[in-house]
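As structure tokens, the structure follows; a few thoughts come after it.
Of the protein chains in this complex, one is absent; all others appear in place.
Up next, chain A:
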Amino acid sequence: MSYFDFFYNKNIAKNNDTIAGTCYSMCPQDEIDLRVRENSVHILEVIGPVKKLVKSYCRSAADSNMAVPRILRPYSTLKETLEYLLFEVLKRRDVPTVVLYDFINDRLRAIRQDMTIQRLLSKQCACLLEPMIRFYVYFAYRLYEQPINDFDPVLNKKYLLECMKWFLSCCDDMDQKGEDKLEELTAPFSNLNINKNEFDRTLVESLYILCNLYDIHPLLRYLSLPRDLKRDSMLNLSYNIAVANIKGDFINTCRLIDKLCPLTYCAIFLYLPEIQKHALQVLAYGYNSKQLTVPGEVLQTWLRFNNKDETLAVCRHYGLEIKNNAVRFARDSFKKEVPKHQLQQNSLKGKGLTVEDIFTYKRNIL
């Protein structure tokens, strides 16, 4: 074989190496048979007398070939499965939330696996990933107080990051190929075109900043985004929060947090104890005095505590002295090594928001 043929073959193989799934149900028949036989149908897959199985996640192993069209679900089925999980299963109230989370997380991983094996188009990936990102952000908040055995925030963050990075690289891909532009051109000719806002890119870009608040990379990414994206009010707000936080300007950080939408608030909520702890430490230096104090209510509004009791309790937690509902700051008494405090979860902003809303709300409606 000449070198030319060698190169030629190599390049052909590279481009055509995709598999299209042919499994049009949420779970391949093989798996249904196996799981029914082995008695491993999840409680959430049983609806009264009906069994409705969803393909479960299975680690790829050397001896198993997963690239079989028969067990892979195409995009339309994946989308259907995702919607079933997030809109139907998530409504179930007969099991603890943690069980619900574990089940859905596992099935979402299976969806991502199918996406990877089939190498779906960037746009399709983005459509599937955006609701998943919402799911992980929301449950990180919702299950925040659960013991580590029931809910592991680190693992959740890992999945979240995986989805976000994938989503963002899909967006970069689309930017580069100019797919959106093409669509704009064809849009007037097809009224029944798929809704252009099928996924909320700026929401994810904002979450990427706020979920990695102390990381400089999301900020560098923001800075290099196209101008029209940067001008988006929420994305810009998220950037400003992160920059204010880097500069230690907790007053501004907390003020800007008030303007966030529910999901971005969920993201920042997990950082709030850290922000508050650092702020209290700065205040302990700034207001260092043997006699003078700062009223508890002032701290409460500055640092967005839920109530006065919580404010004073947190201050006490870090070794600060309380006198007549006011805090006496002293740099030497502040205990840096104490683990950071936990916050009580306040009801999510924008009351009346159902779980379903979390996955569908668009910011301009709120």
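Rule of thumb we're sticking to: a residue touches a chain if its C-beta (ideal position, glycine included) is under 8 Å from a C-beta of that chain, and two chains touch if they have at least 3 such contacts; residues count from 1.
Everything that follows uses one rule, which is that contacts and distances are computed from a predicted model.
Asks: One chain of this complex is missing from the view, so tell me which of "Cytoplasmic tRNA 2-thiolation protein 1", "CSN12-like protein", "DNA replication complex GINS protein PSF3" or "Alpha-1,3-glucosyltransferase" is its UniProt name.
Replies: "CSN12-like protein"
Asks: Where the complex has a chain not shown, which of A:Y75, A:Y101, A:Y136 or A:F250 is the residue touching it?
Replies: Checking each option in A:Y75, A:Y101, A:Y136 or A:F250, the one touching the absent chain turns out to be A:F250.
Asks: Write down which of A:C58, A:L121, A:C261 or A:V282 is the residue touching the left-out chain.
Replies: Checking each option in A:C58, A:L121, A:C261 or A:V282, the one touching the absent chain turns out to be A:V282.
Asks: Out of A:D173, A:E274 or A:E310, which touches the unshown chain?
Replies: Going through A:D173, A:E274 or A:E310 one by one, A:D173 is the residue touching the chain not shown.
Asks: Applying the definition given at the start, please give the residues of chain A touching the unseen chain.
Replies: Residues touching the hidden chain, for chain A, are 2-4, 7, 10-11, 169, 172-173, 176, 216-217, 219-220, 223-224, 243, 246-252, 281-283, 285-289, 292-295, 298, 302.
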